[in-house]
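Left out: one protein chain. Kept in place: all the others.
The block that comes next holds chain A.
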Amino acid sequence: MNITSTIIDSLDFIFFGFAIAAVTSYIILAIISAFETVNYMKKNSFVNYTEILSSSISPSISIIAPAYNESLNIVENVRSLLSNHYVNYDVIIINDGSKDDSLEKLIAAYDLVKVDYLINNQLPTKPLRQGVFKSTNPAFEKLIVVDKENGGKADALNFGLNISTNKYVACIDVDCLLLEDSLQKMIKPFLESTDEKVIAAGGVIRIANSCKIKDGKLLDINLPKSSIVKAQILEYLRAFLLGRMAWSKLNGLLVISGAFGLFDKKIALEVGGYDTKTVGEDMEIIVRMRRYMEEKKAKYRVAYIPDPLCWTEAPDSYKIFISQRNRWTRGTIETLKKHKKIGFNPEYKALGMVSYPYWFLFERVAPIMEILGLIYFLILIFNGFVVWIYAISFLVLAYLFNVLFSIITIITEELTYHQYSKKGMGWQLIKTAFTEPILNHPVVLYAAIKGNFDYYFNKKIKWGEMTRKGMSSN
């Protein structure tokens, strides 16, 4: 009996301790984020982005957008990328062995012809299929279309790094809608920094489902009816407004969303480009770049821009949602495993002692702890060891904390970007804050556990399909 009691006490202590640590870390991150957001807003109110737009000496940027079977929206998406207000940029579309008529559509829409193009093959990639295309129409002179054999997103991005002649590269998902001022906002930290090198910058990703978009421009922001998408909106707001802002302040960002990130091309090439063997290439390259800079003992920073610059379509079915989160989990496991050397290693300073341990504990281990906790709870119920008053008290407390955290996120959004300003939107977000922990969180947990299972027992699974409905016709 004593042994059972000791085991139960120990497990109680572990689960309780883990929960307290997680909650404390969220609170600390939220407080740092709040201060940093206020600071950013104050500083940003002095910035004039118009001068950089017209300057011929503004640094050159390549937008690299891999596309695989994106025929439905490819023409519209490219038009959106070409309508950026920044002066010195080009758009490189990598048609990564699409089986549909993406290339034919692009050729017809943009008057493309095949050209001989200088390519510096610094990174190994799959070879060209039909070749490189440029437009005969001067209106589309910024556009470069590459048709290559399929090698996956990372391989396509590496091809983009090889073909780009510009100093900076913006790696994006082709279906993302970039706001017209996104590039000058993203380039700012690179140009502003004088005492440390900015190696990459990430932007906020917002969800565009149900938003009104025409000719590649965001006209009207709406909230979708689907509860799963609304839950994701809240989740993204929480992550970007109350999480990444703090990591940016601590210079501990380990991930820049693959949907939109700007990189110093030289550093990206020096570290060997994207890893084609992982499904979490967006996180992996940042960790590798940071590791490289730490090992060089160079002063550097991964910047973060809290402005809503990039809008994307979120999964609106549980199947696709689970597949996406499954992939994110596998990507996290792969990256943390590959770079385990930096974990808890004081040589890597904050990266090794703060960022890595946080990701390991609260991203990698958290779903496992959660599921183990649930199993443990079921065992306790089965054996009649549950003191229900304790269980219910903790459950209510956890739920209320979750809801409060989401409501603080909504308030932060109101005080900063105020994007969901239409009547009724506030109420809908609040409703979602109350329902999300019950409806959405179990699905997220399931996807994370499935991701763990697939990583260890189902190695064949790679990316998974994302069926696009398209944003342009909304």
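Brief remarks follow.
Keep in mind that, in the parts below, a contact is a pair of C-beta atoms (placed from the backbone, for glycine too) under 8 Å apart; a residue touches a chain by one contact, two chains touch by 3 or more; residues count from 1.
FYI, contacts and distances are computed from a predicted model.
Its record in UniProt calls the unshown chain "HEAT repeat domain-containing protein", which is the match among "HEAT repeat domain-containing protein", "Putative ABC transport system permease protein", "Carbohydrate ABC transporter membrane protein 2, CUT1 family" or "Alkyl hydroperoxide reductase". Touch with the chain omitted from the figure is made, among A:186, A:336 or A:410, by A:410. Within the full complex, the residue among A:9, A:141, A:295 or A:347 touching the omitted chain is A:141. Of the candidate positions A:22, A:109, A:128 or A:250, contact with the unshown chain belongs to A:128. Checked against the full complex, the candidates A:21, A:298, A:378 or A:396 give a single residue touching the omitted chain, namely A:396.
Contact residues of chain A toward the unshown chain are 42-43, 45-46, 48, 51-52, 54-55, 57-59, 114-122, 128, 130-132, 134, 141, 165, 188, 190-195, 389-390, 393-394, 396-397, 400-401, 403-404, 407-408, 410-411, 414-415, 418, 421, 426, 430.
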